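Every protein chain except one is present and positioned as in the full complex.
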Amino acid sequence: MAGQLIPITLTVNGTTCRSEVPPHLTLLEFLRDTLNLTGSKRCCGEGECGACTAIMNGEAVNTCLILAAEADGSDLITVEGLSAMPYGARLQQTFLDQGAVQCGFCTPGMVVAAQYLLMNNPDPTPDEIREGLSGNLCRCTGYARIVEAVMGAAGDE
Amino acid sequence: MSNADAHSGITHSGIIGRPINRVGGPERVDGTYRYVGDIKIPNVLHTRLVHLDCGRARIHSVDTSAALQMPGVRAILSGKELPASVKRFGPANRDRPILAIDETTFHGEPVAIVAADTVWAAAQGAAAVVVDYQELPGIYTVEDALAPGAALVQDPALRPNSAYKETNILNEWKFGWGAVDSAEADLVVENDYTFPMMTQFAIEPFTYAVEPTSDGITVYSAIQHPNYLQRVIAEFLDMPLSRVRVIAPDPGGAFGGKQHAKFEPLLAYLALRIGRPLRLELTLEESFQAARRTSAQAHIRTGFQRNGTLVFQDVEINYLIGAYEDIAGRLVAKGSYAGGGGPYRIPNVRILARGVFSNTVPSTAMRGFGLPQMNWPVECQIDEAARELGIDPVELRMKNLPEYGEVFMPQDPPADGRWAETLRKGADAIGWGKPLPPGRGRGISMGLKLGPTTGASYAIVRLHGDGSATVLAGTSDMGQGARTVYTQIAAHELGLSPQRIMVVMGDTQGVPFDLQTSASRSAVFMGNAVLRACRDVARQVQELAAEHYKADAVIVEPGTVEVGGQRKTFDQVMTDRFSKVKGEVIGSGSARAEYDETHPLNGRPAFYEVTCTAVEIEVDKETGVMVFHKLVTVADVGRALNSQHVAMQDDGGAIQGLGHTVMEQYFMDDRGRVRNLGALDYRIPTTMDTPRELISLHVENGDGPGPYGAKGAAEGGILAVSPAVAAAVCAATGAMIRELPLTPQRIWEALHT
Partner (left out) sequence: MSALHYARPESLADAIAILEQYGPGARVLNGGTDLMVRFQKMQVTPEAIVDIKRVRDMSDAIVWDGDSVTIGARVVMTRLIRDERIRRRYPALVDAASTVGSIQIRNRATLAGNICNASPAADTVPPLLVHGATVQLVGSSGSRETPLDGFFLAPGKTARAPDELLVSITIPPHRSPYGAAFGRLTRRHGVDLASINMACAIDAERAVTFAFGAVGPTPITVKDTSGALADHTVSDAQRDAALQALIARTSPISDVRASAAYRSAMLLVIGRRVLAQAQQRRADFDARE
């Protein structure tokens, strides 16, 4: 018996993608396995770690908690499209300069969450950055340098 | 090892010590770095493990018939079907089966594996496997394990030569010196302390793939020790090392949890059996069931003179390990041996340490390797004495720290650092002794870890015809920045810009042997190997220059040769020499520490990793909720090869330490099930749990055995957090808590019940 396939069309990093997806497929799996955009990472599968964070229709989301079918019609920015975003390239550089990257597995989700934070609050306080990134776990850095990196990228573009 | 060559020529290029950005960083911030889970293997089948919802069970039968009918399911293997010829494996004792055979011995031990076309199909198949089993009572605590007549966790036949095979004790270690029983003390502090069962929680869950090839097998694993895994697989499959290729992309965090083989042998066996490449991605919950840190319980008596001088240390510590040995023997021995005394001059020390088997998740290495468990009681005792004797805790520690060059453990190298400087720097940075607002408290603590007692690192450096260089080094760069410091060493020695150097790691087919990536060894051992390989290259370039230009050649500074009165960079020499017929220069280097049967640990430590942590916290006494205002770490690193990277390691170690100090723990029920698998109820620090100020400092006196006087770093930051925080809580509230973690509930209980 052939399973259900749901046709979807979405924009990922400015490119329109058409596909047919099974009902159970998550958006994260679709990005990683179908589109080969492996920058978004899988870790907890319950929206705690933020490693899979992308920006969907202007809002940061956990792509592991969204079905690919649900994403039909959406406009998605993943870490692969970040450098084209207003703060993207700057954030990537300040993360490197401040030593905010160690193993790097949380980094893609972290920089995407930081991009979302700055889009909504271009001049955050350190506390606002901590609040804004509290949905992204990092086990290597102790976070202080991540907060510094976001401070360094803040301000009007 | 000889250090003569390692100490010269530091200042010329200025790249040693400079905080250059992490090599490998750009591909991490743009998401293009390929971790093991990002590698696509053609024709691969996805697998899923089947496990039982209890701590221990007898398996009657495994019915795979319904699961085999599911769409996309290609193969299922249960432990019941394993031929007797399939070997067990393990890094020390080969005691672990690739699947549970007759009994599961811990919550999460797999009884079967399902291979299918997709992850979804494998999961559906795994859910359809029917296991007929009987739940059995298990051993879940030290008390249960050591009770007279306790059931045995491990079959004595698995360790026929052990004197302890009829008990749940892996081994007992007795270390010490002096005469504790006859030592006279004015004050004896005696207490019990516990350290929780916790997990490494790398953000990258365990992920593996295995691909049979026409000439052997390729194993993909984010493993810290690729060469160790290669050996385990070769022995498991009876293949020569040369036929086993381990591809080890940089781990997405490891922290000791990724040192040794876990499911690679299972995948290798099944892949060869069915002739298909296989892939296994554990869930985070399963990752929690694959590795954890040993928990521990210590009973400790510490004797002091009235003036604060340490007289004796008498400690008994039981480390609760899992159902298989893994690396526990080494961990318990090394952790308790050095931790028993800490970085202090104690004339009389007696240590009794046990590794105790239990039906729990296999314990393995984690940052600090048995030391955080030991440093917790040892340092708390000093604070307790300081309170009782009315001596300032910093002064009490100062009084007992050995001088530089002083022997403080009779069979080990003398103190190799100015540790009072480390302590003083920590005290100054936290504002020790300055007034505090009500509700706040400060605490300070030291920590000492033995550096590696064994080592074998080999490096190859290829200086190419265009003057660029490739460094082959088998260390795993799991975030500690090994790739970066090897780049800096090679850049300095060969006179190249870092951009012209590529460090290749993680492929046993082309990269030479490294014993392991652990024990803060890589800057020292592999660092020296890389440095020596570079100097081997330099010597050859010198010869080659003399030959090519037909004049005397001397190396005048790293990367520059003077030939016939003219200075030429290596780059120029290489391009001149290899302009017509191409070629390159290949240098090799190694660094080893040999087995020493006269030493209690069979090897003297290459250096001491000494640290100081100081904190300022605030406690809401009504709720027990704690806020961290400031945390300072100070590390004696000999020489920081990259000052920023050293601080990054200490930052990270400190916050991991904060995790087990205030929130991390497994909750197990009376059936041996871990009730908080996964990220929802196993808490690690978030951005909002970190101190408002996190300061990582270091002490550099160029007195280490590594390149340019470096010592290892990266574990120190985690050692001393718990006792410092407990002391601060005591200062803020009057409550001294000896059981970790110091959760709000536990602090509240100490204050109100």
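Letters are used for the chains, namely A and B, taken in the order the chains are written, and counting of residues starts over at 1 for each.
Note that contacts are C-beta pairs under 8 Å (C-beta built on N, C-alpha and C of every residue); 3 or more make two chains touch, one makes a residue touch a chain.
Everything quoted here is computed from the prediction, not taken from an experiment.
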Inset, instruction - Would you list the chains present here that the left-out chain is in contact with? - result: A, B
Legend entry - Selected residue (touches chain absent from view) among A:61, A:76, A:91 or A:149: A:61
Inset, instruction - Can you work out which residue in A:12, A:69, A:96 or A:153 touches the chain that's missing from view? - result: A:69
Legend entry - Residues belonging to chain A that touch the chain removed from view: 1, 3-4, 6, 22-24, 26, 45-48, 50, 53, 59-62, 64-67, 69-70, 72, 113, 116-117, 130, 132, 134-136
Inset, instruction - Provide the residue numbers of chain B that touch the chain removed from this figure. - result: 70, 123-124, 127-128, 283, 285, 622-623, 625, 627, 662-663, 667, 675-676, 680-681, 683, 685-689, 743-745, 748-749, 752-753
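FYI, only the chains that are shown with their structure count from here on.
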Inset, instruction - Between chain A and chain B, tell me the centre distance in angstrom, where each centre is the average of that chain's C-alpha atoms. - result: 29
Legend entry - chain A contact footprint on chain B (complex, rising order): 19, 21-22, 24-26, 28-35, 37-38, 40, 71, 119-120, 200-205, 250-255, 281, 283-284, 478-481, 644-645, 647-648, 651-656, 678-680, 684-688, 690, 694
Inset, instruction - Quick one: which bits of chain A touch chain B in the complex? Just the residue numbers, please. - result: 1, 3, 22, 24-25, 29, 32, 36-46, 48-49, 51, 78-80, 82-83, 91-92, 95-97, 99, 101-108, 111, 129-131, 133-134, 136-147
